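One structure, as C-alpha cells, below. Some questions next.
Left out: one protein chain. Kept in place: all the others.
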Amino acid sequence: TVWATPSVVRPWLPLRPADSHKGSTGHVLICGGSAGMTGAVAIAALAALRGGAGLVTAALRPGMPFAEKPLEVMATEWPALSGRLEAYRAIVAGPGMGTAPDGRELLAGLLRESGAPLVLDADALNLLAAEPALLRGHPASLILTPHPGEMARLTGLSVAAVQADRLETARRYAAEWNAVVVLKGARTITALPTGESYINSTGNPGMATAGMGDALSGLIAALLAQGLVPWRAAAAAVFLHGLAGDNAAGRLGPAGILASDVIGEFPVALKAL
Amino acid sequence: TVWATPSVVRPWLPLRPADSHKGSTGHVLICGGSAGMTGAVAIAALAALRGGAGLVTAALRPGMPFAEKPLEVMATEWPALSGRLEAYRAIVAGPGMGTAPDGRELLAGLLRESGAPLVLDADALNLLAAEPALLRGHPASLILTPHPGEMARLTGLSVAAVQADRLETARRYAAEWNAVVVLKGARTITALPTGESYINSTGNPGMATAGMGDALSGLIAALLAQGLVPWRAAAAAVFLHGLAGDNAAGRLGPAGILASDVIGEFPVALKAL
Amino acid sequence: TVWATPSVVRPWLPLRPADSHKGSTGHVLICGGSAGMTGAVAIAALAALRGGAGLVTAALRPGMPFAEKPLEVMATEWPALSGRLEAYRAIVAGPGMGTAPDGRELLAGLLRESGAPLVLDADALNLLAAEPALLRGHPASLILTPHPGEMARLTGLSVAAVQADRLETARRYAAEWNAVVVLKGARTITALPTGESYINSTGNPGMATAGMGDALSGLIAALLAQGLVPWRAAAAAVFLHGLAGDNAAGRLGPAGILASDVIGEFPVALKAL
Partner (left out) sequence: TVWATPSVVRPWLPLRPADSHKGSTGHVLICGGSAGMTGAVAIAALAALRGGAGLVTAALRPGMPFAEKPLEVMATEWPALSGRLEAYRAIVAGPGMGTAPDGRELLAGLLRESGAPLVLDADALNLLAAEPALLRGHPASLILTPHPGEMARLTGLSVAAVQADRLETARRYAAEWNAVVVLKGARTITALPTGESYINSTGNPGMATAGMGDALSGLIAALLAQGLVPWRAAAAAVFLHGLAGDNAAGRLGPAGILASDVIGEFPVALKAL
C-alpha cells in the first residue's frame, strides 16, 4: 500500500508533445443522463475537458433536453452508440444514467463491445449490483468508483462492514472483479487486481456535495484518454481531484463549493503538481 | 429579543466532519417553478448548494422547460413527489410556484406528508393566506419567510400595521402559527413560537431585487439539511445572506447586485464568520 | 445644449433608501423576442437588473424557447400582457421583436394602455416608421432610442441628412413627436420636447457591437423604474452605459467587448459616478 503523494503521482502525468492535436489527446465518451439528471453528464464531460482530453462526447438517453450542455461538448443519444465505439479512448458510464431497462442495455452493450477502458460510476454500479453477471467476460479494463453505499450494494456487505476495513475491502474486490476499484470517501482507496493499492492524501469535507463523483469519473477518463494505464489514471485522478478541491476550498471556504468550482481548478492542479 | 451578531451566530454554524459525504451533508428539495418562474427555483437550489447542502433536487410543475438548471442540481416534477419525501432533510416550497390548484395540492401534500422542516416562501405564503386551514396539523416544523406584503396577506393586517411594529407582529404570529416567522425587510426579524426573537444586523438596500428571497429560502434549507434546528437555521441564514449581500455590495456597488452575486458570496461569508 | 458630464448626471441618480424593497425599486417589462432574437430581450432584462431595477419581466412572442433566460428574470408571453400593465413602472418595447403583425399589435396595445413610460427601440422604431400614426395620442411618456439608420427611417431623411446635423435633427423630432429622442452613435444626443438637449461624453468605438442598444434600453428602464423623470433617465443611462463601456474597454481592450461585459460594469459605474 502506497500513500499517494505528489512525488508518487507526478511522474505518471501525461506529457503533451508539441505536435499534439485533438485526435492525439484522446476522445472521451460519457454515457448517462436520464430525465432530470443530465447535469451529471455535463459535469463529467467538463471534467474530462478540464483534465486535458481532446474531445468529449456526451451520450444521453433519447429525447432528453440538454440545457446544461457545455459549448465544447458534442452530444448524442444512447442507441446511436452501438457498433460505433472505436473512436473513444475512454468511456464513462453511469452519471445520471438511471437504472431502467434501457440503461441496463446500454451498460451491457458497453461491457460487450468496448475495447477502451470503462469507468463505471453511480447508476452503472447500481445496475451491476443488481446483475453481477454483467461483470464477467468483458474485453475492456474496468475502473469502478463506488462510494461506500454503492460498494455495499455491489458486495452485499453492510456499509459499516465496507468502512470497517476500507483498504482490505477494496483490494479483495479489485481482485475478485479483475478491476481497478476506487473506494471513495475520506482517504479514497485505489486498489488494483494485483493487490497493490494507493491511499489518497488530498481532499476535504467541502467536497461532500453533488457532482463531485461525476467530476472524478470524467477526470479519470481524461487521463485514460491521454494514455495512462487504468490504475495510474485512477490514482492520479483521485489525487488531482482532491488537490483541486483543496484549492477551491482555500479560495472559497470549507463549505458551499460546487463541483464546477473544483473542475475549474483541474488545469491549475495539473500545472502545480 | 437578541441582536444577531457574529458572536451570536457563529456557534450555531454546522461543522463539517472529516468523514462527511453528500449523504451526510443533507438533501434539499426545492418545490416551485411554474411557467416563466423556473429561475426562482434555480436560485433557491444554487443557494442551497452554496450554503453547503450535499444534494439538491428541484421539483417543477410538470412540463416546464428548465433552461436555467445549474449543472449540480437534479430536477423532477411535482407529481413525482408524493410518498417520496423521506430522502429530504429540508424542503422549500414557494419559489415561482404559482397559486393554481395544482400548486395548492402540492403544498397541501407537503404539509401533510413531510416530516422534514418546511421553508414556505412566496406563492406558498399566498396559498396559505387564501386557505389558512392548511397551517393546522402538519407534522413538520415550519419556517415562514414573508416580506411585509405577504405578511399582511397572511394576517389580514395592512402593510402599514405590519410595519408599525414588526417585532411584535412577527412574534405574535410565530406563536399563533407555531412556526418560525422570518419577517423580511430592513432589519429582518426571526421570531420563534416561544416568543424569542432575533433582529438581523446585516444586509443593505442593494438587496431589494429579484430572487433575493429565493436565495434566502435556499440558504435556510441548506442549514437545516446540515442539522441546525429551525430557528437557528433561519436566524443564521438571515445573517449570512445579509453578510453575503454586504460583501457583494462592497465589491460591486450599492445598486445592480444580482441574487446570483450574493449566492456566490455564501461560501466566503460562511468562512469569514 | 448641455455637455453630459459626471457633475451634471450625478445629482440625478436614484438614491436607495434603507427601507427599499423589490417593489419600491421598480418593476420593468421588456417586450420583444421573436424567433432567433430572444437574446436581445435577455440583454435588456439583465441590463435593467444591473441598473438597479427591483424586478424584471421579459415578454416574448408566444412559443419561443428562451435558452438565454437569466435566473433572476421572469418570463411571459405577449398576449398575456393586455390589461395587465399596471404593475410595471417602465416598459421597453423592441428588442428582437420583429415587425410581423402580432408585433405591431403588441406595440399598439402598449401605446394605448401603458401609463408608465415607454422606451421604444429597434423593431418598435421600425414599426413606427411604417405607421407613424401610432405615435399619436398615447397616454405615456415616450423615449425613442434610434441609431442613425432607424432615425432615417422614422423621419424619411437620409442617414447622411440625419448625421449632418445630429443635434438639430434630434431636437426637431423630439418636439414633433413629444418624446425624448436618444439619437445614438458617437456622441449620443438626448433631446427633449422642450428643446433642451444633452450631448454625451462617454463611450468608445468598441461598443459598436451586437446588443449594446438593448443594454441601453434596459438601463434607461431601470432608471425610470427607480423614479427618474424620462429625460433624466435617458441622458443618465446614456452616460452610464458609455462609462461602463469605457471601463470594459479599459479592462479588455478596444475591440471584442460583449454587451454582457458592459452590463456587468453597470453597478461599478453607478458606484463610481
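A, B and C are the chain letters, set down in written order, and residue numbers restart from 1 in every chain.
The rule is short, and it goes like this: contacts are C-beta pairs under 8 Å (C-beta built on N, C-alpha and C of every residue); 3 or more make two chains touch, one makes a residue touch a chain.
Keep in mind that what you see is a predicted model, and the values were worked out from it rather than measured.
The chain not shown here is in contact, across the full complex, with A, C. Check A:4, A:40 or A:53 against the missing chain and you find that the one touching it is A:53.
Across the entire complex, the residue among A:17, A:137 or A:156 in touch with the chain not shown is A:17.
Checked against the hidden chain, the listed residues C:87, C:100 or C:186 yield one contact partner: C:186. Summarising the interface, subunit A meets the missing chain with residues 14, 16-25, 49-57, 65-76, 266-268, 270-272.
Interface residues of subunit C with the unshown chain, by the touch rule above, are 35-37, 39, 42-43, 46, 65, 67-68, 96, 147-149, 185-186, 205-206, 208-212, 252-260.
Quick note on the criterion: only the chains that are shown with their structure count from here on.
The minimum number of touch steps separating subunit A from subunit C is 2. A straight line joining the Cα centres of subunit A and subunit C is 48 Å long. In terms of their C-alpha centroids, the spacing between subunit B and subunit C amounts to 34 Å.
Residues of subunit B found to touch two or more other chains are 65, 67-68.
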